Every structure is written in structure tokens, then in C-alpha cells.
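Excluded from the complex is one protein chain; the other protein chains are retained at their positions.
In order of appearance the chains are A, B and C, and numbering begins at 1 in each one.
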Amino acid sequence: MIIIMKANASDGDIEAVLTRLESGGWRTHVSKGEERTIIGIIGDERRLDQGAMSRMDGVDRVVPVLRPFKLASRDFQPDDSKVSINGHVFGGNKIVVMAGPCSVESLEQMRETAIAVREAGAHMLRGGAFKPRTSPYSFQGMGEAGLKILAQVREETGLYVVTEVMSPDQVELVSKYADMLQIGTRNMQNYALLNAVGQTNMPVLLKRGMMSTIEELLMSAEYIMSNGNHRVVLCERGIRTFEKYTRNTLDINAVPVLKELTHLPVVVDPSHATGKWTLVKAASKAAVAAGADGLIIEVHPNPAEASSDGEQSLKPQRFAELMVEVGRVAAAVGRSV
Amino acid sequence: MIIIMKANASDGDIEAVLTRLESGGWRTHVSKGEERTIIGIIGDERRLDQGAMSRMDGVDRVVPVLRPFKLASRDFQPDDSKVSINGHVFGGNKIVVMAGPCSVESLEQMRETAIAVREAGAHMLRGGAFKPRTSPYSFQGMGEAGLKILAQVREETGLYVVTEVMSPDQVELVSKYADMLQIGTRNMQNYALLNAVGQTNMPVLLKRGMMSTIEELLMSAEYIMSNGNHRVVLCERGIRTFEKYTRNTLDINAVPVLKELTHLPVVVDPSHATGKWTLVKAASKAAVAAGADGLIIEVHPNPAEASSDGEQSLKPQRFAELMVEVGRVAAAVGRSV
Amino acid sequence: MIIIMKANASDGDIEAVLTRLESGGWRTHVSKGEERTIIGIIGDERRLDQGAMSRMDGVDRVVPVLRPFKLASRDFQPDDSKVSINGHVFGGNKIVVMAGPCSVESLEQMRETAIAVREAGAHMLRGGAFKPRTSPYSFQGMGEAGLKILAQVREETGLYVVTEVMSPDQVELVSKYADMLQIGTRNMQNYALLNAVGQTNMPVLLKRGMMSTIEELLMSAEYIMSNGNHRVVLCERGIRTFEKYTRNTLDINAVPVLKELTHLPVVVDPSHATGKWTLVKAASKAAVAAGADGLIIEVHPNPAEASSDGEQSLKPQRFAELMVEVGRVAAAVGRSV
Partner (left out) sequence: MIIIMKANASDGDIEAVLTRLESGGWRTHVSKGEERTIIGIIGDERRLDQGAMSRMDGVDRVVPVLRPFKLASRDFQPDDSKVSINGHVFGGNKIVVMAGPCSVESLEQMRETAIAVREAGAHMLRGGAFKPRTSPYSFQGMGEAGLKILAQVREETGLYVVTEVMSPDQVELVSKYADMLQIGTRNMQNYALLNAVGQTNMPVLLKRGMMSTIEELLMSAEYIMSNGNHRVVLCERGIRTFEKYTRNTLDINAVPVLKELTHLPVVVDPSHATGKWTLVKAASKAAVAAGADGLIIEVHPNPAEASSDGEQSLKPQRFAELMVEVGRVAAAVGRSV
């Protein structure tokens, strides 16, 4: 950590900073420049309170040298993590594809979708039983009945299930039925929920907050991991920007950035990241070309009848075409679907 | 609701839309333009699924005519709501000022702060016992011990207490000690939590999500209100933008916009909305000039020692100066502090 | 165009709107709903002033049915435009790659770069002689001397040249030396400049403003085209968002969106869109996978010595690797480099 003093900091201000650091057991280097004095601090800065230092008299700025996440950092673990769900490995050579409707609506709908997406080559089934909706008057999901449908369809089709958990007290229930717990974009900083899933051994699909930076996404992963659960898969699902033609802006840069910063697997949700089914295929191919380890895609047998997010859902036939085209791009980057 | 058909929509597409609407009991008006056909729908559109209609073949766009919130709407209740806490009324003539530290750190710190802010004219005490922090390694708050301190200081000083609740299972506990429940920016769309506080009769300070629209804020208020609790006070606390000089961008426009759209009281948090104590006074005066019904301000007896958010905390002496200046602006707009 | 009246609009308000429309020669459809009256307008709405209508008493909102751009619209011209520069065709099967340094610094630098990028398979040479720089104290480009270097290197290598023009009075000069005129991100809405290049017959590379929507980009293309110059190539180069880890956020969605809305060719600038050379390869592959017709990439023989934008410049060897990998992705989507 480096402390940059103000141009008009007094000798007393500088002395006070040094005294505080030294009494805390830190070693320091002082550089007196022509305009400013700069104090370097030696040691693990994660132990030091940046904010408190920045508020001392005469301090202009405090510059951290290390990143604030640790367990999620590639510095901490240089090799790619692999998160395996019954043989499907996130972070390996294969692109793992999760597909299914936004919401579980009925057994027939889930069964029909599951059969179709399995046929097209999907590896896992998605579908929400608990749905975070902006309006209290919108469909809120089927709840446990929806979870039971997911479990039954898994029995019938062999497709493992990822589904959202919205509050700490649902974690046990959802874990009974699901193979992977999804944390949705609005809950990325719901710390009670992060702690709760961190105390399970379930794989977690952690979606980036639509308003969250890449670093904040990694800090939320760190919450889960610091509770002991390292089976975290990150998901870029589009961010909120000034552009309103699309529902969100797919931050495709986030894929190679995350690959630099962390060892955790990274998947992309092209459905939410665009909000329009006509754009999903292009976004999926871009994601794989950029290095994503997986995709989570909304597919519905009859999007016009979907109880949520139908605008961005693909019909099964179009999903099958997507899988073929994504497969070609995957091969072009040395991977397979 | 208005349905705009695509230029190339077939007669069959149009027929299908009309049939669906009419079978649902809606009356329609059809306008065939030179390039497009437009279908108007008569009745309460909140009952109609905009998404499903927009996904029918040949449909270009669906344009809602009414706003999606109802109980929170000024159309629903034209007169200003008043939320009263033991005589302090949000939404009346008086500007209600809540002040105190970001986090409860000790009885001494809270007592000293409370006495100072009461002296300066504050009406309520703020302070967090449960703290949402980006990093799992940062101080997470004192928990129930912090709540007990808040309650004790209330006894001693007569200042009523607003404090944050982070998860549904904390609602009962926090309600035992606090006079007003705060929903923080990261939890504005934590629907389990909104439902939980909606089922109490506690006043709620609902902070705007840092990247949530004004309409989403009102939809979250609608969640609380639709559970039966109408004692909601909205809080503009700054939004996330590209500007990085300040921690957030105070959306001062939101104050008069909310006053147009809703009858609920509106307060401003100038501390988070700026992130720098040097800006808090100017932002507070702007908020009151723009029509805010209250302020929530971070004050700490020794900001440099604060366990969180010290950069934006005022020393008691500066807070006292702020109160004097805010009082003058309040008088200029026909109100008092 | 549809006019939605306010709930409390009077009959007189409605009458006044109808009178104004009818006196302007418009036919109207009136739908009186339970809460609102809605007026549909028949005819080419581009002739009607949306703003003026929206300001009449009793009017709540005016909803346009058609898009505001015409010549650039795919409705206007369904087939892809092709912009050809001496045999290199933007908008055809081949991905056109423009490469070179941010700034022209010397004949040696340009010659070395040009030979290297031609060797790696680039089709055109980029390099700025006039440089828009945030600071007046930064290097502002070599001016005409730089243009002469570009022209000489074109003679030597056969690589055609794209270079930026910053003001209307430079258009004639730059056109003497360059094969394609670039409008930079800060000038996307410099209308005097758009009009000036619109009055030439030069191909134009129009970069999206870092703060501009997709629709605004198309409106700026419309400025050029409405002056008679239809040889416009659009460039997505990253937008400004709250994410600060990267210099900009590559809006990869914009590629398929533009392909839907317009017939004009679309290229991507992965160098500015990321701001870090380590991310350029992934972004380039994503762009081609998403459907881009070309790439413009910064390459510098010695990035550490570059007078601008060295952080995002590739060394020639890395550019050669990129071309190989991009070629594989291009083949996977049925195209070639």
C-alpha cells in the first residue's frame, strides 16, 4: 500500500501517519518529492485498513498494491479450477451448455423442453422455480412444486439441474432437488445468501450483478469461497448501460479479464445479456470465441406463451441450429461442445 | 396498452392477436395505417401480460399506457403520505434529519455521536449493526450487540433509531430494537426481504439501488405496500455512473420526479451520494432546495478511526454547521428543520 | 405515430390535437379507453414534429412507430451494402483487417509496421496524423508530414490507408493522401464534419461515440448519406460504462443489432474497446464470431515507445498469431480473412 500525502501536509501529519503504521508493526519507506511526500508500506496490506489511513490529516490518497480478493485470485491458484457436476466439467476443454425455460411452468413444458435441448446437445437443464420479478404482481414462480418437476424431469432425461435460490432459508430446500445453485443478478451482493450457499458443498452459478464491477463479482465469489465452498462458476449476464436497444450490454471483455484475474470457470448468459432471441446466437458464438467455459440459454417450446422472458427465449429448433454453429466456433478455438 | 404490428405482419397475425385479446375479454380498436397496423386495448392493462403479447408473430412492440406501480402511485393517492415515527413526520413541513455513524462500534462512540447530533438538531439516530460489505474480510458489524447499544442510546437521548436489516430472518430481531427498518441499496430488489418487512408494521426506509431506475424503486416500494405495510419512505442515495471522481452520482432530479410520481416521502443520503465529506454540505442543501423531506447523514466523532465509510463522515462540529446552513435553505423553500 | 392523452385531458385538449393534425392533412383514429384516450396518426410520421405534439395540453406521451433513420435503414435497402476500397470489400465474405499504430511517428516506424502487418495478412494500414488527445499537452500528431509518410508507405507496400480527419477544413487535405476517412469517437456528432465528408466521395469509417447509442450512430451515418455519400462503414469501438477495469466496454451486441437495423458494413475496434493488448485477441475473435465485417487493430513495433495508446497495441508477432486464430473463427462462421 502506498500513501500519497497532500502537497500541504505538515511534518506533523507525516509523523502521525508513520507513528500509526509503525505502532501497528509495519515497516515504511518515505520518499520526499519536490511537491509531495509518499509513504510506502511493506507487508500484507490486506491486514491494513485503507479507509482509516485515507482519513488521517494530510493524506491525499491511499493506493493499494494488491487486489482485494485472494482465494478467487489466479495469483493464489495459477491453474484453472474445474467444477464438476456428475461428469460435466466447467473449466475443462468442453463448453458446458445449460438450457431451458426462464420459469418452470408445468411438467409437460419442462419435459418437452428437456427432451428437445438434450437432443440438441445441451448438458444441463435450467429453469426457475423461485423467480425474482420487478413487480409484485408478476408470476413469482411455482416454488417447491417447480423444484419437484425439475427433479422428475432430471430422472426422466438424465439432465442435471441448475436453478435459482433467492434467500438463505431456501438453500436447504433447493439443494434437495437441484444439482447446482444459481445466485441471480439481483442477489450477487446478498451477503446472507452468499454465506448460506458457501456453507454447503453445492456447486454455485454466481451471476454478475447487472450493476456490479468485475472486481465486485470476484469479491462475492470470495464470500462463498471464504465459507469453505470453492465450487463456484462465474456468469457474465450483461450489464446495465445507457444503451437501451438491448435489455443489457453483454460485457464480452469480462470473459478474458476474468480468465486473467481468476482461476474460476466463466460462463455467459446470452439470453439476458441481449434480451432478444434474434441476438442470442451471435452472442453465444462471441462468448465461446472469447474463451467462455459454458453457456446458459433460455429455450421455451412456445415463447409467446412463456410466463416470463419469452422475448429472449429460443424455440427448440433455433436452439438446435445454435448448437451446431457454436460447435463450429468451439472447434475453431480448440474446444468442443 | 397499444400493440404495434410489424410492417410485414400478415392478416393472420393480426387476426391471431385480436382473437387472443377478445377471448380474454378485452375490447380492441384497430387502426390500419399506411405502413403499420396498430391495435389499441381497452381496460386495465395490468391484468394483461405485455411480454406474452409482444412475442406473438407479427408483433413489433407493445406500449403500455399505464405505469406498473399502483399503491405507490400518486394517481392512486393524490395527497402526500405522512410517515410518523413518534412525532417525527416524514412528508410534512419539517425536514427530518437522521444522523450518526456508518457502523455501531461501541456504546461510547454511539453515545457521544448521539449527544452531538441531538445538540445540532438531528431528529433521529442512524447506525448500522449489520453491515453489507463488499469484502468478506471487512468488518461486518456488531450484530445484536450493536442493536442493544442503539436501544440504550435511544433511552438515554430520546433519539429514535433507524438501522439496516439485511435478511428476512433478521427482521424480527431488528424490529425489537429499532424504530425504522432500513433496506440498503444492495437489497432494494431482495424480494424475500421486501416481503418480510412488508408483513410488519414498522416504518421502512427503502434506499434506491445504486443502479436501479426510479421506476424500479417504486416497484420495490410496491412490494412492501402490497404486503400491507404502507409506511414506506424512499431514499435517493446516489447512482453508479461513469463519473469516478465521486463515489456515486447524486440523482437530484429523482427528488422532484418522485414527488410527481408518488405520494411517498422522499429523503436523500448526501453521504453515500457523494462519498466525500467535503461535498456533503452542498449536497444536503441541494436536496432540501429540490424538495426532499429528509436527510440521512453520516457523522462520526473521529472519522479517521471509523470502521467504515469514514471518508464521507462529518465531524460533529461540521454537522452542526451543516444544520445551520440547511435550516436557512429549508426556510427559503417554506419549510423548517 | 400514436398520441397518448393524459388521464385528465379535457375534451377540448383532445379536440385541439385532432384539429391540429387534421389541418396538417393527417388522418386520425381515436380510441377512447376507460382511463385514457389514444389518437393514432396515419401517414409518414417523419413529416410530423413529435416534440411539438408532445407539448400540447393534455398530451401524456407521443410514441413513434417508425425509426428516425431512413437511408441507413435495412427497411430502405434490404441487401447488404458493400463498400469497396481498391478491391477490399467491406460487407462481403471477407473480413477486412486494418492494422497499424495509433499515431504516425516516423517513416521507419510506419514502414516497419506496414511490412509486418502485410506479412501477417492485414489488408489496410491505419495510423493517425491528426490525433484527438484529452490533454493539450499530449502529442497531437504529425499533421501533413504524417499523411505524407502514410502515402509513401502505401506506395512501398500496396496497403491502402485509413486515417482520421478531425475538422471540416482538413477533409480536402486528408482526402489527398488517404483511401478512407476515419471519423473518431469524439467527432461522431460533429455535424459540420459529417456534412463535409458527406460531400466527398471518399469511403468513411464512422466510429461510434463512446457515449452514443446505436440509434445515434445510425443517425450520424444518415447525416453523411443524406449529403450523397453512401460509402459508410460503421465501427463499434467500445462504450463508456461503470466498469473501469477495461478502458471501454465492447458492446458486442451492437454487431448483430446493427446487422438487423442497417445494410451498412460493421467493423470492430478491439484495441480501443478493451484498452489492454492482452484482451485484444479474445475481443477480435468474439467480433468475428458475432458477425463483424472487419477489424481495426493497433499494432506497434515497440509498444513501450509508442507516443500514444501503447497499452493496447500489439507487437507484430502477437498480431500475426491473432490473424491465425481469427482466421479459424472466420472459417467457422463461413467467412475468410
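Please note the rule applied: a contact is a pair of C-beta atoms (placed from the backbone, for glycine too) under 8 Å apart; a residue touches a chain by one contact, two chains touch by 3 or more.
For clarity, every value in this text was computed on a predicted model and none was experimentally measured.
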| item | value |
| --- | --- |
| Touching the absent chain when the full complex is considered, from B:Thr134, B:Thr200, B:Thr274 or B:Ser307 | B:Thr274 |
| Which of B:Met142, B:Ile252 or B:Ile296 contacts the chain that the document leaves out | B:Ile252 |
| Full-complex contact with the absent chain, from C:Gln109, C:Asn187 or C:Thr274 | C:Asn187 |
| Of C:Arg36, C:Arg240 or C:Lys259, the residue in touch with the unshown chain | C:Arg240 |
| Interface residues of chain C (partner: the chain not displayed) | 46, 49, 51-52, 54-57, 68-69, 132-137, 140, 166-170, 186-187, 189-193, 209-211, 216, 219, 222-223, 226, 240, 303-311 |
| Sites on chain A contacted by the missing partner chain, in the whole complex | 2, 4, 7, 29, 31, 33-36, 38, 40-44, 63, 65-66, 75, 240-242, 244 |
| Footprint left on chain B by the chain that the document does not show | 211, 213-215, 239, 241-246, 249-257, 259-260, 273-274, 278-279, 282-283, 285-291, 325, 328-329, 331-333 |
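Criterion: only the chains that are shown with their structure count from here on.
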| item | value |
| --- | --- |
| Chain copies touching (chain A, chain C) - same or different residues, decided at half shared | same |
| Approximate Å spacing (C-alpha centroids) for the pair chain A, chain B | 26 |
| Between chain C and chain A, distance of the C-alpha-averaged centres to the nearest whole Å | 31 |
| For chain C, residues that touch 2 or more chains besides their own | 241-242, 244 |
